[in-house]
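Here the complex is missing a single protein chain, while all its other protein chains stay put.
Order as written gives the chain letters A, B and C; numbering starts at 1 within each chain.
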Amino acid sequence: MDLELGPEDEEFRQETRTWLASHVPAEPLPSLETAKGFAAHREWERELYGGRWSAVTWPEEYGGRGASLLRWLLFEEEYYAARAPGRVSQNGISLLAPTLFAHGTDEQVARVLPPMARGQTIWAQAWSEPGAGSDLAALRSSAVRTDGGWLLRGHKTWSSRAAFADRAFGLFRSHPGADRPHHGLTYLMFDLAAPGVTVRPIGRLDGKPAFAELRLDDVFVPDADVIGEPGQGWQVAMSTAGNERGLTLRSPGRFTAAAGRLAALWRATADPADTALRDRVADALIGARAYQLSAYAGVARLTEGGTPGAGASLTKVFWSELDIALHETALDLLGPRGELADAAPEAPDHGSWADGWVFALAGPVYAGTNEIQRDIIAERLLGLPKGRR
Amino acid sequence: MDLELGPEDEEFRQETRTWLASHVPAEPLPSLETAKGFAAHREWERELYGGRWSAVTWPEEYGGRGASLLRWLLFEEEYYAARAPGRVSQNGISLLAPTLFAHGTDEQVARVLPPMARGQTIWAQAWSEPGAGSDLAALRSSAVRTDGGWLLRGHKTWSSRAAFADRAFGLFRSHPGADRPHHGLTYLMFDLAAPGVTVRPIGRLDGKPAFAELRLDDVFVPDADVIGEPGQGWQVAMSTAGNERGLTLRSPGRFTAAAGRLAALWRATADPADTALRDRVADALIGARAYQLSAYAGVARLTEGGTPGAGASLTKVFWSELDIALHETALDLLGPRGELADAAPEAPDHGSWADGWVFALAGPVYAGTNEIQRDIIAERLLGLPKGRR
Amino acid sequence: MRFLLDAEQAEFGRTLGRMLAAADTPAAVRAWGAGDSGPGRAAWRRLAGAGVFGLAVPEKHEGAGLLPIELVVSFVELGRHAVPGPLAETVAAAVLLDRLGDADGLADTWLPAIAAGDAMVSYADLSRGPYALDAATADVTLLVDGDTLRASGGNGPVQPSVDPVRRLTRCAAGAVLASGPAVRAAAAQAADTARLLTAAQALGVGRRLLDDTVAYVKQRTQFGVAIGSFQAVKHRLADVLLALELAEPLVYGAAVELAGASQAGVAGSADATGVGIAMAKVAAGEAAYTAARAALQLHGALGYTDELDLSLWIRKARALRGAWGTPAECRARILPGPASAGAQIFHE
Partner (left out) sequence: MRFLLDAEQAEFGRTLGRMLAAADTPAAVRAWGAGDSGPGRAAWRRLAGAGVFGLAVPEKHEGAGLLPIELVVSFVELGRHAVPGPLAETVAAAVLLDRLGDADGLADTWLPAIAAGDAMVSYADLSRGPYALDAATADVTLLVDGDTLRASGGNGPVQPSVDPVRRLTRCAAGAVLASGPAVRAAAAQAADTARLLTAAQALGVGRRLLDDTVAYVKQRTQFGVAIGSFQAVKHRLADVLLALELAEPLVYGAAVELAGASQAGVAGSADATGVGIAMAKVAAGEAAYTAARAALQLHGALGYTDELDLSLWIRKARALRGAWGTPAECRARILPGPASAGAQIFHE
């Protein structure tokens, strides 16, 4: 049991740090939830790709470095510590790509991944529907068989990034007569510019169009864009859901960086006598370090053949609540300037605390609400009996 | 809307204060959960009775003063501010007596209340059974009809005060064929020294026998000791349960006094720079004041014909959690001496903080667990649908 | 003692509530945030017509006298309906001007206009922070800096708050209107009043968030049942109700104390009144924020959208928590420090 990096891992970390030091923009990019910011972030993805940093764990042939999970953790630590831009390709890289590696055809992998790595195709997710949030088995949007493919009809919502993205992936009901509600679904990729797609951006709490509503009116999807077997979408999606809740959605590096910045803010602005705030800053540091060490242990287990399983639910609850507490602490530290929205000219740190707080508030909702996650923890990790909830 | 005491209420408060100032023992009595302390507290009840303070709201003929609920609140504030002893007659006065006033015969009221007021008869409660805690409808101890009365059989537990008390009251299944589980119960009073009663004291967390297990083996109870109609015990008990959860179980005066003592402890011992502790002390003051004002409002509503209803559930959850937070804060303030049990020679303030912490820990469990209370709040006050829990 | 609203006070609150419910305040809020104060001004005038601003103005200046309880009743409704504008600030300015007296004609000029709803006043105490609320929209902006009262000498760019209807502005120092220790003393009373009314607004915000969330969880179904039947949902909302129910008596209790102190003109009780107000602000501010977090979580993604009017209250709850006294500042007011005697709140 140790915490020492081997020489090659250390070299990888140094290479990451050096590259980022000379490439991360001096001024933060505009918010990626705006048209201008989206474009700037897409440009940044291209630059990352140029250094082969956009998807370090992928095989080299698709633009990656074949990096181990440990190195991915190190990359993320360095990335966020360097205050590099948010990842507009996140949905594709952390949700769709693992699904394609697991269930996609060789042709799909070869066709979809390289433009994703280059930031050329930005992906949105299309899971939720107005009547199906936590209860994904209640999906009603349909995929109807047609010549050489499927016609999508229905209504998706809360589609992250869809206001500006190029393509989307999601689940559709293809076999309405199936015996159970989560049977008979198909996992599909489709073009957001295709005929029949209407994208209506939806503003998040601070008004930025972080997601969109999709109306689908006989949108044609060729067979080549079905992932896995038609009707088996639920099983295909579950592997993605596992990833979503696990490490790859919000790496420890995000939180070690944020906690470090919070500590710096405290050192710079706090009244040393204010132990109430000190305790909250200390708790953010403790939480970030706990998640970091927990991820090191998790990576070691995965490397030796373990699976994340319901442990991903623990992680998701933990980081989402840490993120809110950390940002609330920052806003309280900032005093009167803590009330300013990120768009305010005088917002501290380019508005990153205000923006981070709004972003954090969604954490307990998306990727499976924390209520559902706690049910999963209790039932799968503690073995408590399933209730009606 | 005002907070001014009228001259007569003010006079009552002053009379209370004056009497207590000259009668409250200079040294705290030994813990009432010990044999010696129980006797001392019984003696104190007699002294209270001597001044007509043992049950101020009762009519004068039973030893009370016919005091209004507002005066009772004032009495309680003064009582605990004066650091007067805990009330060993609490079960009788706040649980049994209201039931008797509502459902008892004249004979019962005349026979039972005066010795209760004098501290001559100390009452224990006998609700719970090993299989029936939150779910009182699952009671199995029985009352079987016999000549001139009933024979009690079964097993009661968590009977507060029963280790040293004289008599007990509780619910027994008298009509086993009733259509619903909470029908067919009878509310009875019985003697803890009667033939067939076996009392086994049970130690609470700090070892003191705060409650007991009762084995009942054909214990005879005369008809005169049935309260209300046989078979109607549930309805009779529910009025008592309402009282138990409401004001009378733990008056605001307990918490205003405890919060005041906590503030004094903080002023005496705390590091002024320690805002973390200051905030917790301030929150105890805020909580106690909120409960006090809420009780003033509640008393005004009751006086004008309102009912406590499910509001009593709000109160119960609030004070039980306030009590724990308040005592945890005190223990943290005390530093290394905060670890000492109340029996330790060097325990601060005669061990009252340690004893109070142990006492407080039971608060969320007794008189209806806080889980059940939150269900009641949600269903009855917010109108949320009943679930399976 | 009768610690309950009189029938008249309760009816006043209900009347205001009905009036505001009919006034489409969400549309006024959105317009205000976008820089169009027209609909907000209209609501403001209706409130003045109902007598709200007169509650902050003495009779000799054409008001109803300073009536803290009725003001609190009003501000709970203003919060419940998310009325935009420098509401607590205008009342605080009235308190300040009244206390300063008429020497400079300030009170004669502004108090009747405030009572009539013709003067929307932005007011900032610069010891508390550099920003004035809605200064760009107000008819006048008053700035206190230590013992000097000035008019604004010009507004900087709008600095939007996390609650976008709160348009904060840094103001340049303008003409001196008054100075001396009386300004400092009057500003302290103005700040206490603003703090209490902000607490009342927060209480109304929290009530609205709870009501709307309860209604939502009764009708939203997942897994075949209303989500309001899940115990986790029930307990979370029970905790919100608990926080609001215990904050409410603190808010009204502080109003009663302030009313007593105002009538008696007693400076000696200012400390105790200030403590009561600080308690009310902590409890109401935290209760409203707790309600906002629960509302957001239980509405799911819907609660996170700007489109749903719920967001107006979620954002306001956060802003009001800090306005006119953060929880930390208020707790420091309750317990100023072991060395100081401070106010003994209960027998120690």
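To be clear about the criterion, contacts are C-beta pairs under 8 Å (C-beta built on N, C-alpha and C of every residue); 3 or more make two chains touch, one makes a residue touch a chain.
Note that the coordinates shown come from a computational prediction; the quantities given were computed from them, not determined experimentally.
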item	value
Hidden partner chain, touching residue among A:84, A:281 or A:347	A:281
Of A:214, A:236, A:257 or A:344, the residue in touch with the unshown chain	A:257
Sole contact to the chain not displayed, among B:39, B:69, B:194 or B:276	B:276
Chain C, residues in touch with the chain not shown (by the definition above)	230-232, 235
Touch list for chain B against the chain that is not drawn	128, 133-135, 138, 157-158, 202-207, 211, 274, 276-277, 332, 335-341, 343-347, 354, 357-358, 361-362, 364-366, 369-371, 374, 388-389
Contact set of chain A toward the excluded chain (per top definition)	1-6, 9, 70, 81, 256-257, 259-261, 263-264, 266-268, 270, 272, 275, 278-279, 281-283, 285-291, 293-294, 296-297, 300-301, 304, 311, 314, 317-318, 371, 374-375, 377-379, 381-387, 389
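One rule holds for everything that comes next: only the chains that are shown with their structure count from here on.
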item	value
Chain A-chain C separation of Cα centroids, rounded to whole Å	38
Mean-CA-position distance for chain B and chain A (Å)	52
Sequence positions of chain C contacting 2 or more other chains	225, 230-231, 233, 328
Sequence positions of chain A contacting 2 or more other chains	274, 276-277, 388-389
